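Of the protein chains in this complex, one is absent; all others appear in place.
Let's turn to subunit A:
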Amino acid sequence: MSTKWSPQEVIHRDYNNHPPAYAPGYKTSVLRSPRNALISLQNSLSEITGPVFSQQDIGPLDNDLILNYAKDGLPIGERIIVHGYVRDGFGRPLKNTLVEVWQANAGGRYRHKKDQYLAPIDPNFGGCGRVMTDENGYYFFRTIKPGPYPWRNQVSDWRPSHIHFSIFGEAFAQRLITQMYFEGDPLIKQCPIVQAINNDDAVRTLIAELDTHAAVPLDCLAYRFDLVLRGQRATLFENRTQGAAR
């Protein structure tokens, strides 16, 4: 992070772009959603700051899910690159920010002791990775396209293929976890987790587009997925946040 970064308040969150806490079609949300309204805070130093990470925190193969757990061969499945830019709401690149991802393997099975789905584990696929964005907010990683999988919501519910994303930004108030879906997947329209978002434009922010220009010929395809965190604004007339850099 640049030492010249000047702190600004984080724009209030537009909840129309997000799923509500209580979304009964997604059954687990029923007992895990607060009944009281959130209490809105004006930002203090506590919210406009957040943890800083560096390349030293991660390893050189961490963004290559094809190789980072390969034991005696390559994982099975569609080889893909996922890449894009992380920006704030004003289009400014979010530099040197940590992006973490996790996913199922090509058959929709997670390497997790709680996943009992009968599709097999791939001995050469772990399913997690992480990467720091560069000076332009750009990130990329390489992986196997995850398969859809069934889950206990309604008994016939299946998740679309997806990759989970976790992003930090510069302020703890920007912290976000989301899921990336793949262009054209017919399960997207039927998924109670996706459809908890009551806004088609917001759903579209989660769908990665096939990007043949970034594909590596005879090797792997590519998907483009850009992320936007909340913008940070300069305070014009009111006092700047106390204790913050000028």
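Going forward, a residue touches a chain if its C-beta (ideal position, glycine included) is under 8 Å from a C-beta of that chain, and two chains touch if they have at least 3 such contacts; residues count from 1.
As a convention for this text, contacts and distances are computed from a predicted model.
Match the chain absent from this complex view to the correct UniProt protein name in "Protocatechuate 3,4-dioxygenase subunit alpha", "Quinol:cytochrome C oxidoreductase", "Energy-coupling factor transporter transmembrane protein EcfT" or "Na+/H+ antiporter subunit G".
For the chain missing from the view, the UniProt record says "Protocatechuate 3,4-dioxygenase subunit alpha".
Among A:Val82, A:Met132 or A:Ala196, choose the residue that contacts the chain missing from this document, as touch is defined above.
Looking across A:Val82, A:Met132 or A:Ala196, the contact with the absent chain belongs to A:Ala196.
From the list A:Ile66, A:Ile80, A:Val101 or A:Ala222, which touches the chain that is not on show?
Reading the full complex, the residue touching the unseen chain is A:Val101.
Touching the absent chain in the whole complex: find that residue among A:Gly77, A:Pro150 or A:Gly231.
A:Gly231
By the contact definition given up top, give the residues of subunit A that touch the hidden chain.
1-3, 5-7, 10, 12-14, 17-21, 23, 26, 28-36, 38-52, 57-59, 62, 68-69, 87-91, 100-103, 110-115, 126-130, 164, 166, 170-173, 175-179, 193-194, 196-197, 199, 201-203, 205-206, 227-231, 239, 241-246
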